[in-house]
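Starting off with a structure, shown below.
With one protein chain held back, the other chains of the complex are shown just where they sit.
Letters A, B and C mark the chains as written, and numbering starts fresh at 1 in each.
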Amino acid sequence: MTAEHKESAVEAQATATRDIYIPSERASVSGGGRPHVVAKDFSIYYGDFQAVKKVNADILSQYVTAIIGPSGCGKSTFLRAINRMNDLIPSCHTTGMLQFDGEDVYGKLTDEVLLRKKIGMVFQKPNPFPKSIFDNIAYGPRLHGMTDRKQLQAIVEKSLRKAALWDEVSDRLDRNALGLSGGQQQRLCVARTLAVEPEILLLDEPTSALDPKATAKIEDLIQELRGSYTIMIVTHNMQQASRVSDYTMFFYEGELVEYAETAQLFTNPKDRMTEDYITGRFS
Amino acid sequence: MNLGTRKILDNSFTAVGMGSIVVMALALLVVLTPIVYNGVGSVFFTGTIEHRTMLYKEFGRGDAKAIETQTATADRYRAEAYRMLSDFEQEMEGMSLEASRQYRSKYAPVRAAMSSLLGPLPGDPVPMLTRFQYGQTRWEKAEEKLHNILYEKKWDYSDPTVMAKAFDVPRAEEFAGTKLAPLFSYAERHLADMMQPQFTVYWGFFTDRSLDAHIFGGIWPEIQGTFFLAIGAMLFAFPLGVIAAVYFTEYAKEGFFTSILRSANSTLAGVPSIVFGLFGLAFFINTMKVSESKSVLAGALTLAIMILPTIIRAAEEAILSVPKTYKEASLGLGSTKWNTIVTVILPAALPGIITGGIISLGRAAGETAPIIFTAAVSVGSAIGIADVFSSPTPALSWNIYNLASEHEMASEIRHVQYGMVLSLVSIVLLLNLSAILLRAKISQKLKG
Amino acid sequence: MTEEVKTDGQRSSAFVVSPQKRKMQKLAKNAGETLLLGIASFVAIIVLFIFFFVAVDAIPYFQLRGFTEFFTSTGWYPADEPGEFGALAIIYGSAMVTFGSALLAVPMGIAAAVCLSDILPFSVRQYAKPVIEMLAAIPSVAFGFFALVILAPLLQSNGGPLLMWTWWILAAPFLLLAVIVAADLLSARFAQEENRKKMALLLQSLFGLLAVLVLYVVGTKLNAIEIITGTNALNVSIILSFMALPTIVSVAEDALQSVGRELREGSYALGATRAETLLKTVLPAASSGILAAVILGIMRALGETMVVWMASGNSSHIPDPWYNYLDAVRTLTATIAGDMGEADQVTGSERYHVLFAMGLLLLVISFFSNLVSERIVVRQRKILSGQ
Partner (left out) sequence: MILKRILLLLTVLLFAPVDGGAADGGIVIDGSTTVGPIAKSFAAYFTGRYGVPVTVSESGSGNGAKSLINGTCDIAAMSRAMKSREIAAGATKGVSPKEHVIALDGIAIVAHPSNPVPSITKAQIAAIYQGRITRWNAVGGPNARIVVIQRESNSGTQGSFRELVMGKGVKITRDAETQASNGAVKNRVSSTPGAIGFLGLGFVDSSVKVLGVNGVMPSPATIQNGSYPVSRPLYMYTDGEPKGEVKRFIGLPETVDGKRIVEELGFIAK
């Protein structure tokens, strides 16, 4: 065992003993509040490097959970682990348990394609396909076997309406999606994700590439969708986290340092590091 | 060193660089100019009545009435020349044995030159070979032939210790005083009347079959063979290459085996083309027996493995240039990997892949060495699509070599050779140009 | 969780599938990937096959005749009984035309690459690159045709004057430059500060006279040369250098581009001229990539068939004297193309197999050159990325 190995092992032990606040059920959103995603001693490695260290947390259904933390703290990694997007990185592997609806996400019998259908994702940079707006939205439903044009049209409209984009693009569904503005593109991506009817929406810094106006629209959209989906959003922007989320997780160097109701975390952080971070003493 | 010298050195350095580029551009120009100039001459030239007659008789093309009237006019002028010939022949009958023998040996070349200008002379049997059935079809050649009639090229062999110099002897002097003497000035004056030169645009050059080993007619069999070979090669190499590129970019895990595969790819790219020919002969024909002997199939397969690495590289580059986010988005929507590749990545990479494909197509069309032993024949008619599995084919690249260096009348049919070279070069360059344009269009699109 | 049965996609959150289905999925995935791997390995298989099939037909030759004759004798009489299969002269011919083309193409190629990457403005570069690509795309048989039908007669009828003019055009500027530099250096070294200009002028005129003399004498000598045969090593070298140029330029340009701007800016900031920056900083940094470019270009020339077959004259002898580029030579590729006619694999004679032995030789050379150039490129990438 190398020195590095030892060190990380020691650190991992330290993490395990840390007391993590796990939010209890709350009923402010109707039907919500059950643990939708549950992490138990969940760690993620890139080769030998432990990027996320033994996270224990319940993510509650129908709520918006924000993940904040300095860059490189493992927040995106954690988010991407939930729908197994990290599978794309060959050296990436996990330990511990991550459950979704009580089933092991990394279990032997998990079909990651079905999983991703249930857990949709929107990325940092708007990434519409170089196809028409219609085809972009219809891409998912088509994948899952829908061919009927009428049904597709209905879904496209519904998704675009949900994503608050319908009014802007309803007259040019056959145009190339790359012709839309950045904010529209990002909402298109949200609509595209909604079209496959996921239960969870993972938003990976969805506004970092957008201007303030477009950002506001996306934030409004998140508010709209709250209650219908379990939403997790990674963000650099603490104001955004406090504006849109019910719960906030603070990651630092791969550890889940603090997890609490948003209001509480921002006004009365328990951990010294959290306080330092939200007051901007380091970033 | 003082600053002035350094500046001079700097400028001369720049000049050397520029000079090299200019030299390359000049090289391109120097190579292409004669090819284009002479190649165009295979289609646009001043044709004689013989050319039109040949076209009408052999290919059934042309304005029958116009040809008839022109032939009549030409025949009128020719008749006069023929009359002089026969008058002289009669005159020789009456000469002394000695004089007649002397004239006879001088007369034979005149007659030969006449018939090579005007076609078979009256009284001659119709020649079996098409090449002798017509006179000169091209005006510039007709003018050369006239020179042969008017002058005898002689070499001064008087001093055997020096290389002889050539000199022309006007035949009019040699035959002075005979009934043949007026022929020479007559031929000179009425060459145009006898040949009826006319500016000709012979598009059939590209679409006609060849006649009598390319002495007349067009180069369609070669063009078709080239297309068969190149497209055949693409049919094999393109799907394989794209799939292999997908594997390399999307599935291969970095490791010993993958690095071996990559090395193999670049090795294949560096194999000399003649070795592909050897391999094609040893493997496809002698071992696999894909066909009894040379065939389009064997040639296309050989060319396919030759262009495979180029296609793989181009496709790899194209796939790698597709933004990773597309893939993430598609997978995030619950698409399978394969589905993502087929519906998102390949369509986005398609222009790049096609660009690579087009360049490879050009390369396959232009290569000669791999098809020498596997597919090419010197003379053959255009083959049907059904014969590609068993028949060899003529092809532009091979027949350029063949006509330029093996044909018995190589220097007589330079225009055909140039026409073939121009066709091949244009096919390849047009393909490349369209690839370049396509690429430029894509990069513009990517920039927004 | 209620008693829901774990069957395919029944439950609302059913991303977990039955073991059978998972197994099938895995199997299908593996099968698919294996198929892809199979197709991708096709390339490797072909390479193996090429080596194998060429070697299988080459080895009998060495079994029958050993290695000594092939590599040391110049007697090439494959049709005789018994035949002589000395390939030394042919290997030498290949080396000679390859070297000749490299001599022309390498400096020109590197200069053009430098020009493309550092000197020309982007707008010109956009047009220059396609020109180079066009040069690369012209089929070799067209070059061969040009060499045979146009260049060879030209060399034969006007060889001397052509050589002279080329000499003047190429040598005059370089000699002039050398004169200026030499005068500058010497005067800086030996003269006092105040005399320097005078001294430089004196030296310049002195050296200048000398240079003109050299130019004239060599020029006259060249002018007097009578090229007996136009299909010779020089002709082929010139044409092959055209064909190798695009490869060298494009690979070398990539290498130069991969040297970052920082390096260049560092040098300029110290007051270096462009030439000094490029020669002393950029070119050394890109040297391994340029070496790879040179190797690839040389391979192109070595492997070319049609041009050498049509225009090298095909005499299987070592020219006399050995550096005589105006003599006809014969190369490996042309021998294979030309002699395969007698390729008598039926009786399995040496004649057939010796050609495959030549093919194997070419194959081995190209394989190792490729390996070397690949290694070089990888190393260059590592150096530049600071590992």
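Here, a residue touches a chain if its C-beta (ideal position, glycine included) is under 8 Å from a C-beta of that chain, and two chains touch if they have at least 3 such contacts.
All figures in this text were calculated on a predicted structure; none of them were measured in a lab.
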Partners of the unshown chain among those that are drawn: B, C
Chain not shown: contacting residue from C:V17, C:L37, C:I50 or C:A89: C:A89
Residue in contact with the excluded chain [from C:Q25, C:T74 or C:N158]: C:T74
Residue of C:S41, C:S140, C:Q204 or C:T231 in touch with the missing chain, whole complex considered: C:T231
Touching the absent chain when the full complex is considered, from B:A213, B:A245 or B:I400: B:A213
Where the unshown chain meets subunit C, residue by residue: 74-81, 84, 89, 152-153, 156, 228-231, 309, 313-317, 320, 328, 330, 338-347, 349, 351
Interface with the unshown chain - residue positions in subunit B: 125, 127-130, 132, 153, 155, 157-166, 207, 209, 211-213, 220, 224, 227-228, 231, 292-294, 377-387, 391-392, 402, 405-411, 434
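One rule holds in what follows: only the chains that are shown with their structure count from here on.
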Chain contact graph, described as a line, ring, star, complete graph or other shape: complete
Chain at maximum distance from subunit A, centres defined as averaged CA atoms: B
Chain pair, A-B or A-C, that carries the greater number of C-beta contacts: A-B
Centrality ranking, top chain (CA atoms only): C
Rounded Å distance between subunit B and subunit C, as computed from the means of their C-alpha atoms: 27
Inter-chain centre distance, subunit A versus subunit B - centres from mean C-alpha coordinates, in Å: 63
Inter-centroid spacing, subunit C versus subunit A (mean Cα positions, whole Å): 53
Shared interface positions of subunit C, touching two or more other chains: none
Overlap residues in subunit A, where contacts from two or more other chains coincide: 114-115, 117-118
Touching residues (chain side subunit B, partner subunit A) in the complex: 253-254, 323, 325-336, 339, 343-344, 347-348
List of subunit A residues in touch with subunit C within their complex: 100-105, 107-112, 114-115, 117-118, 199
Residue ranges of subunit C touching subunit A (in the complex, touch as defined): 1, 9, 12-19, 21-22, 25
